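Sharing a structure below in structure tokens format, with a few things to ask.
All protein chains of the complex are present and in place, except for one that has been dropped.
Take a look at subunit A:
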Amino acid sequence: MANFYDKSLEELHDLLVSKEITAVELIQETFDRINETESAIDSFITLNEEKALAMAKAIDEKGITEENILAGIPIGIKDNIVTKDLLTTAASKMLYNFEPIYDATVMEKVYQSDMIAVGKLNMDEFAMGGSTENSYFKETKNAWDQTKVPGGSSGGSAAAVASGQIPLSLGSDTGGSIRQPAAFNGIVGMKPTYGRVSRFGLIAFGSSLDQIGPLTRSVKDNALALNAISGFDPKDSTSSGSSVPDFTANLGDDIKGMKIALPKEYLDKGVNAEVKDAVLKAADTFRSLGATVEEVSLPHSKHGVAVYYIIASSEASSNLQRFDGIRYGYRSENAATLEDVYVNTRSEGFGDEVKRRIMLGTFSLSAGYFDAYFKKAAQVRTLIREDFKKVFADYDLIIGPTTPTVAYGIGEKIDDPVTMYTSDILTIPVNLAGLPGMSIPCGFSNDLPVGLQLIGNHFAEDTMYKAAYSFEQVTDFHAKKPEILKGANK
């Protein structure tokens, strides 16, 4: 049987429409590939083999039309997106046995498009972390080098796509959790505008920051996926009524005259020299395509990390109070009173990083500290939003590195929260302002991928896809494959 894991979604679709392959064969091949590579990558918490094959059979029987572009396509789902009757753990002991009784809105959209959910992907517990080392279940490995972290918290979603297990996955991004693992694994990851994709059924972390988005191997695949999952949802009161354009419509249009901003703070001293070099070369590529690229300033961005950890942790401490051992999930055996049920369940059920964030959030919101921490952070957040607003008055797009360094070694930063937190310094401001941000491959350092971050104005994902596609057409970073994929092609 042919290898399907380096084909684009359109190529797979053509094979399905022409009946050169069936959906059942495609899904079977996907599970074969996962079985071959899972011991090296460890990206899945739960596989959905039986139901996925039944779904594929039903789709084959119904027939795949030319218009139904994503029908039969295998997709992996980050394990904080609830899936009816399919284990959903958020990578936590707290939800080790949780089988939701409803589907998240994005899952309804996935199924309406006839995509096939092949399994649930590993992540940092409750999406808290930047390396997927905080999972209760396993440590996912980087697709390019299995001694390196895949990034986080959507590390499973990124490594599964980059290693050819699946062509497409869904992740979630609160402070960079789609873009940073996409950068570390050399793929395309999009965090859409806050409100573009429904959060109904996403296990909440930082509610004013969280957003679901797709991870893929190419820009066009990504745009096709975002088409399928976007749109207003009455079940999510923060979901936007903005119309959803066809994100593939402008791909291939030239970007002559596009005004691109490069913030000087994004190339500051913390950014590795080779990463900086790759980004500056990317800026030149955009110039050669007819865009102007000029330096701008986002003066408050350096405060993003502090603002983020106060706001996200405060929201998390409130969101995670629902995990009390009463209605679902883990319950401590060691409890004589109701207070014991709460305290022992939470102390035994949450991992250290989650406890750290709950503690930070509870502290920031507690009497005597609220004004100094939470209120101050919410004010600086306003200044960060205004910085972006000023730039977008004159520019169509902002570019910069996605991360200050390439993927680092497993175990290297796990005991040093402050260092781990500052590695999100370039992605966090985007979430604070609710803007769309994406990462695409733009180079290599020590044979590991470098990510270019593109930031758009609210609801301007189409502009970002257009620019990213133009870049992809004249560069070959996305075409370079990790060894694990090369080996499989032999």
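Note that in this section a residue touches a chain if its C-beta (ideal position, glycine included) is under 8 Å from a C-beta of that chain, and two chains touch if they have at least 3 such contacts; residues count from 1.
The rule we apply is simple: contacts and distances are computed from a predicted model.
Asks: One chain of this complex is not shown here; going by its UniProt record, which of these names is it: "ABC transporter permease", "Alpha-ketoacid dehydrogenase subunit beta", "Urea carboxylase" or "Aspartyl/glutamyl-tRNA(Asn/Gln) amidotransferase subunit C"?
Replies: "Aspartyl/glutamyl-tRNA(Asn/Gln) amidotransferase subunit C"
Asks: Based on the whole complex, identify which of A:A40, A:V343 or A:A460 touches the chain you can't see.
Replies: From the options A:A40, A:V343 or A:A460, the contact with the absent chain belongs to A:V343.
Asks: Of the listed residues A:K78, A:R179, A:R217 or A:H300, which contacts the missing chain in the full complex?
Replies: A:H300
Asks: One chain isn't shown here. Among A:F184, A:F205, A:Y421 or A:Y465, which residue touches it?
Replies: Per the contact definition at the top, the residue touching the missing chain is A:Y421.
Asks: Please identify which residue in A:V380, A:V406, A:L426 or A:M464 touches the non-displayed chain.
Replies: In the full complex, the listed residue that touches the missing chain is A:V380.
Asks: For subunit A, enumerate the residues touching the unshown chain of the complex.
Replies: 97-102, 194-195, 208, 234, 237-238, 240, 300, 303, 305-307, 309-310, 317, 321, 324-331, 335-338, 340-344, 346-347, 350, 355-356, 358-360, 362-364, 366, 373, 375-383, 385, 417-418, 421, 432-434
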